[in-house]
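Let me give you the structure first, and then I'll get to my questions.
Up next is chain A:
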Amino acid sequence: MGAIRLEKVKKTFGTLDVIPGVDLDINDGEFVVFVGPSGCGKSTLLRLIAGLEDVTDGKILINGTDVANEAPAKRGLSMVFQSYALYPHMTVYNNIAFGLKMAGESKEVIEEKVQSAAKILNLTDYLERRPSALSGGQRQRVAIGRAIVRNPAAFLFDEPLSNLDAALRVNMRLEITGLHQELKTTMIYVTHDQVEAMTMADKIVVLQAGRVEQVGKPMDLYNSPANKFVAGFIGSPKMNFLGGELAQKHSCHEIGIRPEHVAVSTENGEIPATVKIAEHLGAETYLHVEADGYGPMTVRATGEVPLGEHDKIFLTPEQDRIHRFDAHGLALGNS
Partner candidate 1 sequence: MEKKQTPLGYVSFSVFAWIVGLLIFFPIFWMVLTSFKSELEAVSIPPSFISFDWTLENYAEVQERSNYFKFAMNSVILAVGSTLVGLVFAVTCAWAMAFNPTKRTKDALLWMLSTKMMPPVGVLVPIYLMFRDWGLLDTRFGLIMVLFLMNLPIMVWMLYTYFKEIPTDILEAARMDGATLPKEIIFVLLPMAVPGIASTMLLNVILAWNEAFWTLNLTTSDAAPLTAFIASYSSPEGLFWAKLSAASTLAVAPILVIGWFSQKQLVRGLTFGAVK
Partner candidate 2 sequence: MKRVMGAALCALLAGGIAHANAETKLTIATVNNGDMIRMQKLTDDFTSKNPDISLEWVTLEENTLRQRVTTDIATKGGQYDVMTIGTYEVPIWAEKGWLAPLDNLGSDYDVDDLMPAIRSAVSNDGNLYAAPFYGESSMMMYRTDLFEEAGIEINGRLTWDQTLEIAKKLHKPDEGVYGICLRGKAGWGENMALISTMGNAYGARWFDEEWKPTFDGDAWKDALEMYTNILGNYGPPGATSNGFNENLSLFNSGKCGMWIDATVAASFVTNPKESKVADKVGFTEAPCAVTCTGANWLWAWNLGIPMGSQKVEAAQKFISWATSKAYLELVASKEGWANVPPGTRMSLYENPKYLEAAPFADETLLAIDSADPINSTLEPKPYVGVQFAAIPEFQGIGTTVGQQFSAALAGQMSVEQALSAAQSSTDRTMRKAGYY
């Protein structure tokens, strides 16, 4: 059981407002991802929930109890650190068992729990090794194993994959998602990588400068970003923002259109443009173009398109995929 609720949670360091005041509901069993550019306060928010930092003001409710003034250990949460934070002087077994020992569990219980965690994480053969003798992915699994055995109300992940190489990162992503499906425990996951957020989350919390910009399911954020920041942050490549005539036509300050929602034609279309760079990936082609009167844009075309530098093309945004923003960057309803 792990429903977490933040009420007006505030954090200041000296005179600096790191978190000006956050309200958030996390349901039991949900996989929530905090995403945002670095320095946006997402890690701080996680550490506030963990109890590694004090809140300056506000409440943190875990299953209805305010734990804002409780020691980390009393909150019943587990955390996986970016650096893994394994105990270098202990074997894998002891690393995983440490929390149980601290909780005063009996030897038998420890043995059983460690073994079952090891099995889930494919670590059974490595239990007697030291962390220094493991690969990055194995270390990550040990860190997760350490979190699992304590049956926490929720798992907290602090950018757990950023120290892994690209291929391993995809693997671990799947493993963690699989783990969530198996354990059905609440997970709070911090990352700056929107791909991880999109692929893993039940619910994404987009943060900027300590403020929650938007909360929602991945596809909701993709389809209806609440503002220009979310629109630009979610989705890859980034959304194109166009002002000028086109915006006026849609009676707003600026419009946004995702690269995948623009039709490309060599003959005719709404916006004439010149190709600068074409990235051919086989299944799709990214065209970085200079649109006449609008500046640089990125466009995604399916499959292989025979275009190259200096080619003249025409772009046509899909009308029902156009996002409209006012002068403050807030999204306006579809026109």
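The definition used in the following text is that a contact is a pair of C-beta atoms (placed from the backbone, for glycine too) under 8 Å apart; a residue touches a chain by one contact, two chains touch by 3 or more; residues count from 1.
Regarding selection, all candidates are chains of the complex that A comes from, given by their letters.
If you're wondering where the values come from, they're calculated on a predicted model, not measured in any experiment.
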| item | value |
| --- | --- |
| Candidate number, among 1 or 2, whose chain touches chain A in this complex | 1 |
| Touching residues (chain side chain A, partner candidate 1) in the complex | 50, 52, 71-73, 77-79, 81-83, 85-90, 98-99, 102-103, 146, 150 |
